[in-house]
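In this view, the complex is presented without one of its protein chains, the others remaining in place.
By letter and in written order, the chains are A and B; residue numbering begins at 1 in each of them.
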Amino acid sequence: MSHHTINLNVNGMPQTVTVEGNQTLLEVLRETIDQTDVKYGCGTGECGACTVLVEDNKPINACMTLAATMDGRSITTVAGLAKGNELHPVQQAFVDDFAIQCGYCTPGMVMKSVALLSENPNPSEDEIRHYLEGNICRCTGYAKIVTAVQSASENMVQYAGGDAA
Amino acid sequence: MSEFKTVGKSEIRVDVRGKVTGRTDYAADLKMKGMLHAYLVRCFDYAHANIIRLDMSEAAKEPGVVKVVGPEDVTSNIFNQSVIDIMVPPTLTGPFGDIDDQKIFADGRVKHYGEAICAIIATTEAAAEHAAKKVIVEYEPLPVYLNAEASKQADAIQFDERKPGNLAFQLPEAMFENNIMGHGDVATGFAEADFIIEDTLYTSKQKQCQMEPNSYIALYDDSEKLTCWSSTQMPKCVQSKLATIFEIPVARMKLIQTTVGGGFGARLGMVLEPHACALAMAMPGYPIKIQSPREEDWLTSPSRHPGDWKVKLGFKKDGTPVAAEANFASYKGAYYLDGSGVAATTGGWLQAVYKWENLAYQGQTYFTNQPVCGAFRGYGNPQQTFVMESMIDRALAQLNIDPVEWRTKWHKQVGDGSWFPDVPYSSVAIDPCLEQGAEAIGWKEKRARYKNQTGTIRRGVGVGMTTHTSGAFPMLLEHTVCSIKLNEDASANLTFACSDLGQGSHTALRQIAAEALDFPVSDITLNTQDGDITGFDIGAHASRTLYVGGGAVIEAVNDAKRQIFERVAKLLEANPDDLELKDKQVFVKGSPSRSVSLKELLHGSVFNFDVDLATGPSFKEGQIEGYASYNPPHCSPPWAATFIEVEVDMETGECELLEMVNTHDIGRAINPAIVEGQMEGGAQQGLGMALTEELYFSEDGKVLNNGFTDYKMLGPSDMPKMTNIIIEEPDPFGPFGAKSVGETGLCTPLGAVANAIYNATGVSVTDLPITPEKILKAIKAQEAA
Partner (left out) sequence: MSTRVLTKFDLQIPQDIPEALAILDEYQEKITPVAGGSDMLIAWKHGVESGNAMSVTALPGLDYLTYDENEGLRIGALATIDQLLRSDIVREKYPALWESAEIFATHQIKNTATLVGNCLRASPAGDGSAAAYALGATLTFVSKDGGERKEHIDDLFTGYAQTSRKPNELATEISIPAPKVGSRSAFIRVTRVNEDLAKLNVAAYLKMDGDTCSEARLVMGCVGPTLLRLPKCEALLKGSKVDDATLDAVANTVNDEISPIDDQRSTAEYRRSVAPVFLKRTILKALS
């Protein structure tokens, strides 16, 4: 098995880890760096529970990414969103609008929503629904998630700092 | 102005901050010192085969492997992974004939694709999985039975000698004459009918697909205590079952409930808890973690019962429902689980909705070489709702009667028998549901407009309705123990083993406690997870947690208040019955100046050393703890109706969902946003069962779509715009008048969407799911006819 030593920046923290060639980013984040806020839901890129953002707020499936190919990349997970105790506007909207039930899809769903709003600050309902495809929720019927993204879109304007993630 | 302070308010959920920051741990997120990883080796070669040889010796030599564990290395006790059997009262256990028929590993014979054969314990998950490839199993293939018809054949191999003919269950003669549930005489009814409709239908094998895959940790420690970390819906029943399987006292069988990433019935009982515990017993002192791949959820946790329906309905010209006859032959899967439950309960739902003058339901379930079936949100009700609601609308079209008017006229009323006929309805508010729902979707105008359409794109509106239950009283045990400890600063800890599957019950139960105590919600916490501390509770099933749990919480609060009032009565020289608690003051009704501060009273109840040197040390009365061992007096059935508008492409059979109105007779919405969440989430599952979701098999019994790539659920852009209408007419038995909302939301969309497609196209698809393939085929058949 090939070994690769890679440098990652995860939620602002530099990490140097040695990974095997067949390890996914999901496995390395969860098992090696203890970033268990990134969830395993299907392992086949269908459910989006493992969604993290790389560089310019690009969402990717950590389960569909070979960790060794991520050398030098910056990764944001849901645990890296809040500023101290202050939730990110997307997180706050998910809380306020009852967009969370069992919560298992939430980390991926929040990251996907952050990615959407960073490239499209005022999405229509239809745009939100289509963009969220690839993130499965089995509890909410998506209704309150869509509402939360709409509220977040309104609140983002006032969000201190202005940067999305 | 509401009469309540917190009941009726959409209070922010107590659990969501941890979930939205990712700090909440699910079972898979837990790591422990010395933890080892287990991988269960499963049979992916056959759905039915004898095991001729099992050789784990090569696997044992693989790097990282600590132990290989086969059938000989674990308990040989048999069990039933469901818990329904221990909830059934003794009077029913005999006639129902529930059996235990499962072992940790396949007992010499594999009965379904993916059955567990043995396990590898290793230092890492990867090592365990890689070593699993070295396990050698030789099989002797057996014939495969994938439906009731095949399984019941005389020459079919028997699944269990106690169940001849592979008939796992049918309505027992001892309780139901001629194995028939119902009333009156359907033959007479059909003789009187002006119009009879008859058909065969199929309802499919749907999977819960909760987002959290199955992960468990178990540890058999130095004090001979077996601890299992599990996200089961039924912690106390599972604790009880595990103690029985592993023959240890319940006191040494600890179940720690981890955050539940969805359940919907898949965790109504055990999934891999027995395996985790068996491996922990084989490897004492080491926490053993099992993380099951997503694909295995379809193979190991129970699905909805699929099956074949025969239905015959008779009406008078004016729509009078004179007779209904139905037979549901379901496919049990390889093991018994809820064999009696769904087959029997389906008949209950069927007779609960409308005033059929004569009704006869028969239900059987046959063993098949399929992954097991058990509980799934609705528990037979989605099946019957699809079947009955679509058959009724086909009849009404012939009789030229409006479906909303018919339903309004013929649904059961307060005092009529519910799903359990001896228990009459305590409240029925389906009329405003139908009226307001019809108004919201534009029923009359659209039904008129969509008559006689001719183009390629056609629209239709449909309605579906049903009733359900709030808890399973009186069919099943509904016992719930709850306690509330009042602290020295007038805050309170509730202790209660109820699981919150994500629906928000922990929040709503705190609201109920807060309302009953007149405390702020933030002064009350709820401790649910530690199985050593919590008392018994049946668990989260049958839409009971808010209804029964809420009743238990109120009773525990009342017990605490009784103790408070007795003490204050002495201080104020008043009658306890004349006292009232408000804003943490206890006072005499009508004279608020005669009062005692609750905080001072409770502080004194904790710090109660009362020094008087003359008489020696003495103590005031101690800390107050309210306790309830509660059984509900009723099952207060809720009602619901769903309206859907669709657009169907007559050239392709494709169906688009345009709009959906969900209405629900809730009694009282303790937390309206949470109620809406149940309706909306149920809708996604009901629409999925209606349109896309089904587990399917190759001829030799291999599951072909156990993954999200081919098990398709509706996504955010597939879901229609939804409107929720909540009707609040308080029920006399529910906590603050509340009834349940957990399951009905899944059922009613099935009838509504089937009927909307029928309204649009004039064709009816009788087997689920209603795919474009089937719609188009039916359209072409109609054109040809």
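We adopt the following convention: contacts are C-beta pairs under 8 Å (C-beta built on N, C-alpha and C of every residue); 3 or more make two chains touch, one makes a residue touch a chain.
Everything numeric in this text was worked out from a predicted model, so none of it was measured.
Peer 1: So one chain is hidden, and I want to know which residue out of A:10, A:60, A:93 or A:137 touches that hidden chain in the complete assembly.
Peer 2: A:60
Peer 1: Of the listed residues B:706, B:724, B:744 or B:764, which contacts the missing chain in the full complex?
Peer 2: Residue touching the absent chain, from the options given: B:706.
Peer 1: Looking beyond the chains shown, say which of A:8, A:29, A:102 or A:115 touches the absent one.
Peer 2: Touches the omitted chain: A:115.
Peer 1: Specify the residue from the set B:49, B:714, B:765 or B:778 that touches the hidden chain.
Peer 2: B:714
Peer 1: When the complex is taken as a whole, what residues of chain B touch the one chain not shown?
Peer 2: 39, 42, 44, 125-126, 129-130, 132-133, 291, 293-296, 651-654, 692, 696, 704-707, 709-710, 712-715, 717-718, 771-773, 776-777, 780
Peer 1: Going by the touch rule given at the top, which residues of chain A touch the chain that is not shown?
Peer 2: 1-2, 4, 21-24, 27, 40, 43-45, 48, 51, 54, 58-61, 63-66, 68-69, 71, 112, 115, 130-131, 133-135
Please note the rule applied: only the chains that are shown with their structure count from here on.
Peer 1: Report the residues of chain B in contact with chain A in the complex, numbered from low to high.
Peer 2: Spelled out, the residues of chain B in touch with chain A are 10, 12-13, 15-26, 28-29, 31, 208-213, 259-262, 264, 291, 293-294, 501-504, 673-674, 676-677, 680-685, 707-709, 713, 715-717, 719, 722.
Peer 1: Mind listing the chain A positions that touch chain B in their complex?
Peer 2: For chain A paired with chain B, touching residues are 30, 34, 36-44, 46-47, 49, 77-79, 81-82, 87, 91, 94-96, 98, 100-107, 110, 126, 128-130, 132-146.
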